[in-house]
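All protein chains but one are shown in place.
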Amino acid sequence: MKKLINAPDAVVRDALEGIELAYGDRLRVSYDPAYIVRADAPVEGKVGIVSGGGSGHEPMHGGFVGRGMLDAACPGEVFTSPTPDQMLEATKAVNGGAGVLHIVKNYTGDVMNFDMASDLGKAEGIEVEAVVTNDDVAVQDSLYTAGRRGVGITVIAEKISGAAAEERRPLADVADICRRVNAQGRSMGVALTPCTTPSSGEPSFELGDDEMEIGIGIHGEPGRYREPMAPAAQIVERLATAVVEDLPYDSGDQVLAFVNGMGGTPLLELFIVYRDLHRFLEERGITITRRLIGNYITSLEMAGCSITLLKLDDELTRLWDAPVDTPALRWGA
Amino acid sequence: MKKLINAPDAVVRDALEGIELAYGDRLRVSYDPAYIVRADAPVEGKVGIVSGGGSGHEPMHGGFVGRGMLDAACPGEVFTSPTPDQMLEATKAVNGGAGVLHIVKNYTGDVMNFDMASDLGKAEGIEVEAVVTNDDVAVQDSLYTAGRRGVGITVIAEKISGAAAEERRPLADVADICRRVNAQGRSMGVALTPCTTPSSGEPSFELGDDEMEIGIGIHGEPGRYREPMAPAAQIVERLATAVVEDLPYDSGDQVLAFVNGMGGTPLLELFIVYRDLHRFLEERGITITRRLIGNYITSLEMAGCSITLLKLDDELTRLWDAPVDTPALRWGA
Amino acid sequence: MGRVTEVATTISHEEILDWIRRFAADIEAQRAELVRLDTAIGDGDHGTNMDRGMHKALEKLEAAEGADIGATLKAVGMALISSVGGAAGPLYGTLFLQMGSTTTGAGTLDVAGWADALEAGVKGVQARGKAEPGDKTMVDALLPALEALRRAQAEGADPAQAARRSAAAAEEGMKATIPMEARKGRASYLGPRSIGHQDPGATSAYLLLSSAAETFASS
Partner (left out) sequence: MGRVTEVATTISHEEILDWIRRFAADIEAQRAELVRLDTAIGDGDHGTNMDRGMHKALEKLEAAEGADIGATLKAVGMALISSVGGAAGPLYGTLFLQMGSTTTGAGTLDVAGWADALEAGVKGVQARGKAEPGDKTMVDALLPALEALRRAQAEGADPAQAARRSAAAAEEGMKATIPMEARKGRASYLGPRSIGHQDPGATSAYLLLSSAAETFASS
């Protein structure tokens, strides 16, 4: 394992210090418990939005803290859900009197920890709602699984909910919009290589030189299927078919297409994936009217990508276009 | 070699198609010869800025085309300088009557090809100036080398020159400012892994599990020194010492610090590098007043980073802060 | 206690503290193994998470001298909740919190008291995580351990024997997770690919009970 780190158990703390030093003009960092919060939090009368999850997915979530998106993010250890005390303190720090929305990716650990935090927050008199994202079509949402994982749609849900909160919409509305984004979004991912967490020091799985893992999550866990490597267009077809047929997305639909790199894939390749996705959707009469291409929800240095679609309507489009001013997503500001 | 591509020799073309499909509202793409240009080019009365170089360094340069930065970018094959006909056509496409600045990274191929293009452009009556960036302190600028390589400062030079051009400064001024950025900037990089070009299919060098290459360029070439792997703080000290002592940067200086990922390094690690760089500079009385952290000038999926410093003055700071609206760098817009 | 000829009929507060310390030591010793198990069907952090949590728990115990068994167990639970994270944090946190609730004010526990505490803990785990036996989770080690403990209690076993029998049942339960297909937690994403691997949480749950058996046997 070769990483630009000082010690495996200092990774999250050292990185938080870097974030504070870099963005101290716009963000505040608390170390114990650990969370990142907008410098101007709490914003009076605005719903506060808190997300969080294991580290190793950067820029998610810390890079999305700022005007028009998250009010706070709670980083756990690498690939480990943060703890309720972090979430509680973050919730208190962003409560401007209009309540707080927790955006939680559907993983057993995240859900349980946020649940506890939500209970604690309510016990302190704060109105808390939680939305659990679960857009990963690689996992069946059934009694026999922990349900679909929350992946790419989380980034988009955070952006769009953030815009709604910025408009001073009440908590119930902001939560509804967040749920709508989740309900209209689907994702699937592929890994060409594993990744290595600093604390384990070993690759998360072994993969042959001509194999790929289809249906991966974002924690370096093995995927649903191991298959022989294929050209980009075929991989895109494989992922996009599963995504499109699940909701389903139909001819005439307008979508936001999000091609996400897992951390170790060159942008050059993501552009190729985007091209192939565009062609795939065009053939089905689905129009991309908004897009996001880059490394936004990553698995350390894993090579691979995920494809997320969100069915758009006028309101979601408008909220997507609204100004956002965070370290990792910025426009109109 | 596992990559999200369709065929090694279709990589650049496929990616260009992706870029056109994704950013067609703001960029135009020409395929033969290949270049990316602002949709509103040529901008009447504004100096046009053209850069270019091999592909595989994305988002540089194509991702920097847009208001406040480049007017056009010429992508070569992966790690191969583009050709004079591309540069000539791009130069013509962005010439708004105020002349055209070529920003060229100092590599034999890039310099020779841009030279020929510049001659061809002048022959067609266009005023052309070229600035060659050469900020890499790993290479000695001597009779015994091809001179220092142009690396990280190129990104910053493109941003700042773009802002100057946007202010309708004359060509000589814009070129001077670009030269000043280059003169006040220094960089050095480290690789933890090699990278693999699609056409060669083999890693660019072999590196042991506990080794790193210090003083690398951006083309997967081996570095100046192979050394045992070390903690981030030590690596930063190694790179930053060489950078700081070269110009030199002195106590009291204000700098823009640019921590750049080579493509395969998690952002999490870049934050740690930034923290360690901040500490290093603080000890020497050098103050970071502006910063850029992320993957901006990459070597495909190489793991590693580079550190670039630019000594700032009021004018450079103002131009850095000016609005920029490109796929990869965007603020104030 | 401490004298070989006598058979202890209760578990002292000091023994509970020793148990926590031994559990922490066993987790540290098995940290890499737990990571390895979690890498196969999860995300490779279970060993690191539990180890970080048990270190925090020990720190807390250092600071909080002299309390009763219930307070000690609750302190451990709180430490785990605020330092482990992931799925294991809330689950083990709840287990210890619930064990602490049933033992508030207690200075010693007999086998029945110990079994009541464990039952409250395991119920807490199930209430929080909704896992059933056969889902390939820590519950598959915890429930058999609890049942064995109840049987031992019914048969009038002393704490050392009872703990030994519940640890043996936990071990069997842990091994029984190998052929299971996961239906809860991260491993469930793998579907049939989870078969053939031992569940990391069931493994740490076995350590929880084996460390109790070793502690109570040697006191």
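Per-chain residue numbering starts at 1, and chain names A, B and C are given in the order in which the chains are listed.
By our rule, a residue touches a chain if its C-beta (ideal position, glycine included) is under 8 Å from a C-beta of that chain, and two chains touch if they have at least 3 such contacts.
Bear in mind the structure is a predicted one, so any value in this text is a computation, not a measurement.
One chain is not displayed; in the complete assembly it touches the shown chains B. Summary of contacts with the chain left out: across B:40, B:85 or B:325, the touching residue is B:85. In the complete assembly, the contact with the undisplayed chain comes from B:77, out of B:14, B:77 or B:269. Of the listed positions B:139, B:212, B:255 or B:286, the one in contact with the omitted chain in the full complex is B:139.
By the touch rule set out above, chain B reaches the unshown chain at residues 9, 33, 54, 76-85, 107-109, 112-113, 115-116, 138-139, 143-146, 149, 197, 199-200, 202, 204-205, 217, 219-222, 224.
Methods note: only the chains that are shown with their structure count from here on.
Among the remaining chains, none touches chain A as well as chain B. The most centrally placed chain, judged by C-alpha centroids, is A. Chain A and chain B have CA centres that are 29 Å apart.
With centres set at the average Cα position, the gap from chain A to chain C is 33 Å.
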